[in-house]
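One chain of protein is taken out of this complex; the other chains stay put.
And then chain A:
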Amino acid sequence: MENDRDVVLATRGLTRHYRMGEVTIQALRGVDLELHRSELIVMLGASGSGKSTLLNILGGLDRASSGTVHYGDSDLTHASQRQLTTYRRHHVGFVFQFYNLIASLTARENVAMVTDISRDPLTPEAALSRVGLEGRLDHFPSQLSGGEQQRVAIARAIAKRPSLLLCDEPTGALDSHTGIRVLEVIETLNRESDTTMAIITHNAVIGEMADRVIHLRDGRVEGITVPTRRRRASELQW
């Protein structure tokens, strides 16, 4: 097993239920999990299995109903809104299925929104050249393709040099060719940095590029597998 020092994020007995009037929906039913430094994790599960719920809690967007989440030495379970905001600001990068760029800002300015408020960021230009968009600095989102917009979103997420990059269905809105191009970018970034990356997907093929695949089902970790041979993103097909 790996050294404790390498554990970036750890959860114990994590549950989350949503109360909707009379009914209570159990989205997570006790999740124990450890994420290690610089690994690339794919969380695989059917729609509704609780993947997004888990990711939101890990990223400090949401809180567990019970159980604990630790980021390094700090306890996120009892953190205030303000502390969670600071956690997100300095340590977590998010990428969503929908790119959520600010339409009125150029690619460079979108990235600058993050670099303006972080401690030791990349320059917006450097972040964008890491995702291969050095030629698109001054384009507005509406002037970019879907894949390009998602890469801007990735550049925005990694510009703060996060410890954790959380991607919720990053290829969900893209065709397979563009999707693979986006995964290639994530893979390269993972290789070149210490950042722990988690990709959520219901597409089993993507699991083949991971260090570890975490299978979720009905709000529980069903199992963790390590692919026999980690494949390059460019080799994937679906």
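Throughout what follows, a residue touches a chain if its C-beta (ideal position, glycine included) is under 8 Å from a C-beta of that chain, and two chains touch if they have at least 3 such contacts; residues count from 1.
To be clear about the criterion, contacts and distances are computed from a predicted model.
J.: Which protein name, taken from UniProt, belongs to the chain you can't see among "Serine/threonine protein kinase", "Putative ABC transport system permease protein", "Dihydrolipoyl dehydrogenase" or "Tetrathionate reductase subunit B"?
T.: The missing chain's protein name, per its UniProt entry, is "Putative ABC transport system permease protein".
J.: With the missing chain put back, one of A:Leu105, A:Ala126 or A:Val205 would touch it. Which one?
T.: For the chain that is not drawn, the touching residue is A:Leu105.
J.: Which residue, A:Val7, A:Leu61 or A:Ala126, contacts the hidden chain when the whole complex is considered?
T.: The single option touching the absent chain is A:Leu61.
J.: Kindly note down the residues of chain A that lie in touch with the hidden chain.
T.: Residues 52, 56, 61-62, 82, 85-86, 88-90, 92, 94, 96, 98, 100-105, 109, 112-114, 116-118, 140, 142, 156, 160 of chain A touch the chain absent from view.
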